[in-house]
Each structure stands twice: as C-alpha cells, then as structure tokens.
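Structure first, then comments.
The other protein chains are all here in position, but one chain of the complex has been omitted.
Let's turn to chain A:
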Amino acid sequence: MAKTKGSSKNQQKRGVDFKKIKRKLGRKLPPPKNATNTEIKSKAIVLPEQSVASEKAGLAVSKKGLTLKELLQHTSHHNAKVRKDALLGMKDLFLRYPEELKSHRYAVIEKLRERICDEDKIVREGLFQLLKSSVLPGCKEDNQEPLISLMMAYIFNAMTHLNVDVRLMAFKFFDLVIQYYPPSFSIYSEKILQNYEDILRKNQFYLQDKGKLKNTLSGLARCLSLLPANRRETHLSDKNGRAQETMHSFEPDAPTESSEFLVIAKKLNDILPVLVSCFQEFIPLIHSTPLLDAKSFDCMLSILQSIDLVVRFFVQRVDKSGHEETMWDRGTSSILLKNLLGGFPLNPVQNVSDKDDDRYFILNMAITEIFLHSSKCIFPPAELLNRFLLFIEHALLGQNVSGTHSQKAAREKQILILIPFIPKLLSQLIGDQKSGLLKAFTKRFLECNLESPMKLACLAGIEEMLLFNINDSDLLDFQKTWISKLPMLLLELDDKHPSSSQSVLHLLLRVGQCSLINSELSLEYDKTQNSIMKFYSTCLEDGNISYGPFIKLGRDIQELSVCCLYYFPHLDSLLLKSIAAACIRPELDTFILFRVIEVLHSAYSAGHIDIADYTSFFVTLLSRFKVFPENTCGPMENDAKVPRHGTFKSVTRVVSSCLSQMGDNNLVFMILERVILEQIASNLPIENACALLRMLVELDSSPTKLSEQSIITLSHALSKYLIDVAHTVPEDDEPIGSVRVQKRHYYLLPCFFLFDRSPRLLNLVVNRMGSLIAASHSPLSSDDYIDCANERISRMDAIVSSLLSMYRDPKVQQILSVAKEEIFSISQCICSLLVPFYLQLVQFLDNPRGLDLLCFQLLQSFAFFHNTSSSSQWMDRQMFHGAITVRRRLLVLSL
C-alpha cells in the first residue's frame, strides 16, 4: 500500500494540468491505483497431516505406527476389529515405552474403562490381557486408589449388565483389580458381595459352563481371603514378638474396622446359604457319574474354600467378643450343619483311580476344615462328630494312601492343616475316641520326615498338649512317648536343620519348665538325660571322645540347650561329664562356656546337682582345659597372643567364685582336697596346675587345713611346679610390671599363699629342691655327657631361679627367716654341692655367658643369706670362696 501511494505522488509532480499520458501499444497497463496486492510471502510452507515419516520422528508409536492418542481414539471405534487392534497396539506401545504409560495413565484408564462393558468378547479379552500384562503392573508403584476408583464404577456397571458374558467378565476384571490392589475389597466389599450373591443365586441360568463358574468362584474365594479376620491373622504372625512397639502409648481404636465389619457380616450371612446350595447342586453329580471331572472339582473346592473363609471370619469374631448371637445367624448354622456337613464324607460310587481318590480326599479335607473351624459354634451331634473323627484318624494314619511319592506329598500338605486343631479337639474328647486320635497323631509324629513342616507342626501341637491336665492317664502315656522321642530327634537332626533343632530344644525346655516336681512327667524328663548326653559328647570305648551336634550348632541353640539342663530334677554325673568334655573343646564359644558354668551353678543352688558331681565337674574343667592348641607347647609372650590363656584365667576366676558361693568351705575343701592333689601331682601343664592351686587356695583357710599326708604330696608336686615355672617363664632383668613378670607372678602367687599358710610346706619344698640338686651330683656317664650336663645345668638354673624368686617375695622371706635352721642346712648343701659341680661342668658348656648369669644369681642369693642368717661366719667364707673360684674360672675361660 505504501508503495502505491508513493508512485501516485511522483506522477503528480511530473504532470502539469491534465497532461495526457501516452501509452505505448503492447504494454501492460499499470495496475489500478486502488489495487490490492494479493501476493503472499513466506519463508517456509507448513502442511499439517501430510508426510507420515517426518512427522512422527520424536513420538512414541506402536508397531503399526500409531501414537497413543490415535490408539485411544480407536478404542471407541465402531468396528470391533479396530478396537481389538487398538488394544493390541497399546499393549505393544507400553511394552516399548513404559514411561508413556506413566505419564498418561489417567487418560489411558479413563478411555479403557469404557471397554469393560464392551459387547464384543474378543475386545474384552484383549482389554483383560492389556490390563493384566501392562497397565496394572505398570501403575503398581504409585498411588493406585484414584486409578482403581476410576475403574470401579464401570466394573459395577458391567456386573449388572444384561449380557451374561459381560457380567462374568466383570467379575474377572474385579478379580484382577483385587490382585493388584487388595484394599479395594474392603472399600467396596458390600457391593461386591451383593453382586456375587446375585450371580450365584441364578447360577443355573448363567453358569451352565463350569469353566466360567470356576472363575467366578475362585474370585470370590480370593475376595473372602481378604476379610478382616483372616487378614489380621497374617498381619499378626509376621510381626510377632520382636516388633518394636512404642512403650507408653494408647492403643489406637479402630472404629473403621468394626463399622466395616457390621456391614460385611450381614452380607456374609446372606452369601453363606447361597454357597451351600451351590455346593449341593454338585452332589447329584458325584452320585451319578463315576468320575469327577477337573472343572467341577475345582468349582467344589472353591466353594468349600469360600465357605471356610466365611466361617472363619465368624468364628474369630465370636472368639474375640464372646457373644455369638449378634453375628452368627441360627438359620445359617443349621443350613451349614444339615446341608454341607451332614453329607460328609463324600465317597465315590465305585472304585476309582488314584487321582480321583485324591480329589475326593481333598474335598473331604476341605469339609473337615470347615467343620473344625465351626465346631465351636454349631454344636454338632455326636454321630457327625464321630464320622469326622474317623476321617481325621484315617487321614493321620495315612490309610488308603497308595499313590506315588508326589501324591503322598500332596496329602501331607493337606494333613498339615489338621495338625493345629488336634490339641483343641482332644481337649473335648474322652475315652476311646481320645486314645484313638492320640494314637494316630503319635504315629504321624513318629513317622513323618525329619525336615518336613509336619514335624514342626507336630512339635507345636505337642507343646500345647503338654499343658493339659496332668491327671489324665491316657494322655500321660502318650506324653511320655513324645518326650522320650525328643532327644533322639535332636540327635537325628544333627546340625543340618538348626531351626528344627531349635524347636525341639524349645519343646524340651517347656517340658522341663512345665513338669511339676516329682510328677510322672518330670521323671520322664529326667530319663531323657541318658540320650541327651550324646547330644554333647560320648566317651567311646577306645578312650576317644566323639562329639555330638552341640558343638556345631549356633550360639542361640547352644544356649537353649544349656537352659534345658537347669530343669533336670537331678543332673546325672555322666551327663555332667559329657558336658565337661564338650566345654573344653577349643571351638566352643567362650560365652557359652560361661553360660554353662552359670546355669550349672544355678542348678546346684537349686539342689539339682550333687556336690561331689559338681565339684568334680570343675576339677575336670580346670585340669583338662587346653590352653595351647595341640603340639605348640612353647611359652607365649602374653595373653593377647593366646586368647585361650585369657579365657582360661577368667574360667579359673569364675570357678573360684562359684566355689566360694557354694556354702560351707570346710566341707567343700574336704571333698576336693584329695582330688585336687591327685590332679596336681599328675604332671599337668602349668596353666592347669596353677588353676588347681588357685582353687585350693580359694578353699583353704589360714592356717592351712591340709593334712600331713597331703602336705607331703603337695611338696613334691610344688617343687616340680616351681621348677616348671622357672623353665617356662625364665627370669630376665625385666622391669617390674612387664608382661613376663606379671605372668610369673600369676603362677607363683598361689604357691606363696600356701607357704604363708603352712611354713612346713615351704620347708619341705626347699628340702626337696636340695635333694634334687644332690641327686644331680652323681657322676656322669661318658656317652651323652654334654647333653646330660646341659640338662642338669638348666635344671639347676631353674631351681636356683625359683628359689631366688621365693626369697624376693617379702612374705616368703619372713617365713624363711622363721625356719632359719632348715634353710641354713639347705644352703650349706647347695653351696657344697653346687659350686664344685658347676666347676666340673663348666668346660662342657657351649655358652659360658649363661653360666655367668647364673653365677650372678647365685651370688645374689648368697648375699641374701648373708643378711638373714648372720650366725655362721664359716658359711660366709665358704660362699665367697666358692663365688670367687667361679669368677676366676670364668675369667680364665673367657680369656
């Protein structure tokens, strides 16, 4: 426009007044002044919906190249085939692009739900597959409730659809929803149950096809299994016990559940007769046809399961509230009794194959379960009860079982359901019925496989039945049988099935705890000791010990088995022996070792162990305990390197404290004196000897209670022990407080205590050492001269060093000074024997330096004598003479 304006201005300038413009021929006329420019200018041309390839490059498409939007549109297409294809396409799309589903799930569901009522069967089936395979699993993580509520309206609509197929399919859809989102049942329970009831009422019209009926019924069974009562049970069982609950808090009231329950209860009351009549319709079928086809069997089983679930729901309510009238309709119970249970058992008309037999068995079992659940509320007549009892008994005995292994296993699983009911059932029975059932139960318990769940179930049943009235003589015999089998079971289980072992031990413990003192049961429990012994260890004829499963089991189980010991009315000495053997195994956990001592001490205080047995247990423990693993009998530097050493020290301490708590120390001492002395004298490793000495010191008092005879025995043992100590922990010039000095002190301390209490013992020991030196001073044979000399010198060394350490202890010094005369003679002996002896031997030594050290020690000890026994100048002279001689000789040698 602007341009045209400009040109007109130019023309006005040029022309004067009405000047004619000449135009040449063949020329185009210029456009009129008011012409509109129709030209359109653009840089690119966009044409929507033209090129397929370029357009969908970035979008998610199905195999056929359709986007989600298109597919959704197609689902409401009038052509059934297109709808089906669309559903298939979506399945494909979601498989490829799962995130597509995530982002559009509401849109998808909103569109898809319309198809629930689709008239076409294939489309519905397709939808079912689509929901099952991709949509519902895909939406599992996030908030499902809004999604489900979107669908539910359509499902309910479909449930009341005129078309029967649509209706049935709706139940199938609901079943699917329940599987993925169980809470949806409790939200819509009333409506759902109503719908189920309606369709089952008219099943003769709609459900001619057994397959469809089966689907519906299994859906119902699944719904019912979500009933509050049943759900609660599972809920409790998995958070049983160990759950961390808040300590001080009020139990939150659950009004939701009770209100919800009232509605459901009414509906369930209505649905029960329908189910029963549904089941009855199958009865003629059984009687007419010889074979039970798989579909009807499945239907019947589902019906029975549903009935059972409903019954359980009611029974649990009755248990909880105590009054039954409100929920359990009298009419309903009579229907149940007459129509369902009255027809028990279902028997085939003629002989059938194993497989069919199995089917009948399973059905009968299901009815039995219903009976057992409901028996509390419906008060069955005696005749009916008898029939059931007979069946249970047969089932337990495993009669009619003549099938392959797999079938047997299947039956086992069925029978497993029965076991928990047996204790309750037994408590209601008397006489023959009771003993019959008990016999069957016991047989099943004894025969079933070790690791089968049946065994565990039986054990739980036994535990319950042990708490029954004890005056019942029938039961008592069986109880005895069970108890006597338990230790065997424990041994058979070995360490392969720890959880089973644990439950057996737990049961054993319960038996011990619950048997009254001096009752038959406690006697029986006492008898198990003989077999339980093998659980710990057995002494074989050739003197070796074979260890039972105890050592190999876990710590918890070991502790449990130790706890069982407490409840034996009288712990046998043989059992104690086998426990002691197990206790000194190095692989036993220290914790368990201490637990054993602790529990035995408690048992002793409660009067379950003889004092002699108890003390000998300790002596065995202390004398046989191996501080060092086999074949490494060298002295170790400290406790840290030999953890067993530290353990043994604390064992010694614990045993001593147990002994001191035993009561009359005098009596204990009298019992133990001989045994301990025997053990000490019998060449034990020094750790064990030290432990026993400590035990002796703990029991003994000041002045000593040891008899003259035992002092003499002890003096022999002690002199040997002292020499051993000097050998094992040689004395170096180490600072006081170092590990070695401490260790030496630990070994020597009990001896010093003994010396303090009995100076005579000290005298004897010193004497003995003197005589040992004298014995060494015999002429040497020429063959193994040097070896022999070496050995003698090292022994000499040990004697002198142990004497020295005795002198150094201030308390012992005091005692020594009391027995001056004795000491004097001994030192005289030492001087007269030792010095020349050394001089004789010195030339054969490899290492004169060691000797030098010894001489130094000697000098020290002589110096000590010099201080204490100032009586004899002669002595002094002798000593110094000897010492100087030694020195001189050494100098010569070193030169």
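In this section, a residue touches a chain if its C-beta (ideal position, glycine included) is under 8 Å from a C-beta of that chain, and two chains touch if they have at least 3 such contacts; residues count from 1.
One rule holds for everything that comes next: contacts and distances are computed from a predicted model.
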item: Protein that the absent chain corresponds to, by UniProt name, given "Actin-related protein 2/3 complex subunit 5", "Signal peptidase complex catalytic subunit SEC11", "Neurobeachin beta-propeller domain-containing protein" or "Potassium channel domain-containing protein"; value: "Neurobeachin beta-propeller domain-containing protein"
item: Sole residue of A:A366, A:M465, A:L560 or A:A580 that reaches the chain not shown, by the stated touch rule; value: A:L560
item: Of A:L162, A:L516 or A:L540, the residue in touch with the unshown chain; value: A:L516
item: Chain A residues that touch the omitted chain in the full complex; value: 241-242, 244-248, 251, 509-510, 513-517, 559-560, 563, 566-567, 595, 598-599, 602, 606
